[in-house]
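A single protein chain has been removed from this complex, and every other one stays in its place.
Up next, subunit A:
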Amino acid sequence: MFSRATENSQEGAGAAGSVLLPVVCSLTPGLHQFKFFVDGEWRHDERQPFLTGNYGIVNTIYLPPESALLSPRTPNSRVGMDLDNEPSPPMAAEPDGSMQDTALRISEADIKLSRSRISIFLSSHTAYDLFPDSGKVIALDINLPVKQAFHVLYDEGISVAPLWDCARGQFVGVLSALDFILILQELGNRGSNLTEEELETHTISAWKDGKHQMFGQLDEHGRPLQGNIIHAGPYDCLKDVALKILQNKVSTVPIMHSSSQDGSFPQLLHLASLSGILRCICRHFRHTTSSLPILLQPICKIPLGTWVPRSEDQSGRPLVMLRRNESLSLALSLLVQAKVSSIPILDENNSLVDTYSRSDITALAKDRVYAQIHLDEMSIHQALQLGQDAHSTYGGFNGQRCQMCLRSDPLLKVMERLATPGVRRVIIVEAGSKRVEGIISLSDVFRFLLG
């Protein structure tokens, strides 16, 4: 029973007590929910990821589609399935009319020229140029209980903080929103309501150790604690910093400086992100757009981003979206399993109303909501309301939270939007109906610009 409400049971008969009952089913890529029917009873496997859905507790499995490269354009690593109730096969994600009509594509020469100019610019500026004149960085001691760390992130309005280990005199990692999502999921999975004592005494370092054992593959910042934190120096060129961020699939890289040879007594200077680097690029090139010809091209012609397909191709990667009355636990599962950083949220007419991002998890710290609710009892809509009350600077729909643009907007406009602090993705919508057509993130833009 995969994603359909049919009674098509595919379990093979096997002796009780045997551990493995392999069943081979061919599934379309995407997120599927399933359950086992064992000896007349519906069961789920507690060792695999599960959540409470419309059919009770179900296991979930996520299948990334095979990367069928049809063109030299860089594919996006974002995958997922449209989770409306009507079953729809996953469809391709290519900009409209790109394969057939090459006359509409912008010239390779333009792309090459723009890329080389950007490369020169990034190589001749250093991370020091990203620093504000007077900046502030928040750091957390690694022996801080996770619960207090959660509240600190919320109070300070940040979603990532470097971790300081006193005993070693070093920064050893970062704590990010993804950590909290995993913690909440793990605590929720134990069945009962979140116990505050567990969050009270569980330190960040204990969590990181456990996480490394549990999620060996999860490499956000999942390197062993004994390893080195991903960081950069203030004199590293911007190109290296951007590549480091892209290759390690992180959102920020701490910039640190140590005047001694062995790296002791590091000075934490800044948290570099692609957004800051893009701001530098925009600031430099926005008044000289002739030197970067692709800047004025409409984004529908530029091969970047993830798009909702208009045709029925089977290749490419679909876009993850959810309705706002879906449960929060489903959103969090998707964020983790699909490895996306945000999900567009639609209303009943499939119009865009908001986005739910990983960093929104910190809003649950308000009034300790996380301890009072079950994740699957709260809808995404309610979770977003929490966030809006909290940070009034980010106005709900029309403010900085949900940046939208049209497919005909030039690349420069999209880049300017992405360069705004706090914005990591721009959603392309259809004018008027606000239906989602695609999504462009910071890493999409940089992968395209850096070639």
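Heads up, the rule we're going with is that a residue touches a chain if its C-beta (ideal position, glycine included) is under 8 Å from a C-beta of that chain, and two chains touch if they have at least 3 such contacts; residues count from 1.
By our rule, contacts and distances are computed from a predicted model.
Visitor: Look at the options "Hemoglobin subunit alpha-1", "Distal membrane arm assembly component 2", "DNA-directed RNA polymerase III subunit RPC6" or "SNF1-related protein kinase regulatory subunit beta-1-like isoform X5" and return the one that UniProt uses as the protein name of the missing chain.
Guide: Answer from the record: the omitted chain is "SNF1-related protein kinase regulatory subunit beta-1-like isoform X5".
Visitor: Among the options A:35, A:211, A:239 or A:270, which residue touches the chain absent from this view?
Guide: A:270
Visitor: For the chain left out of this view, which of A:34, A:164 or A:307 touches it?
Guide: Looking across A:34, A:164 or A:307, the contact with the absent chain belongs to A:164.
Visitor: Of the residues in subunit A, which ones touch the absent chain?
Guide: Touching the chain left out of view, subunit A contributes residues 128, 131-141, 143-145, 148-149, 152, 156, 164, 166-167, 169, 203, 234, 257, 259-260, 265-270, 283-288, 290-291, 416, 421.
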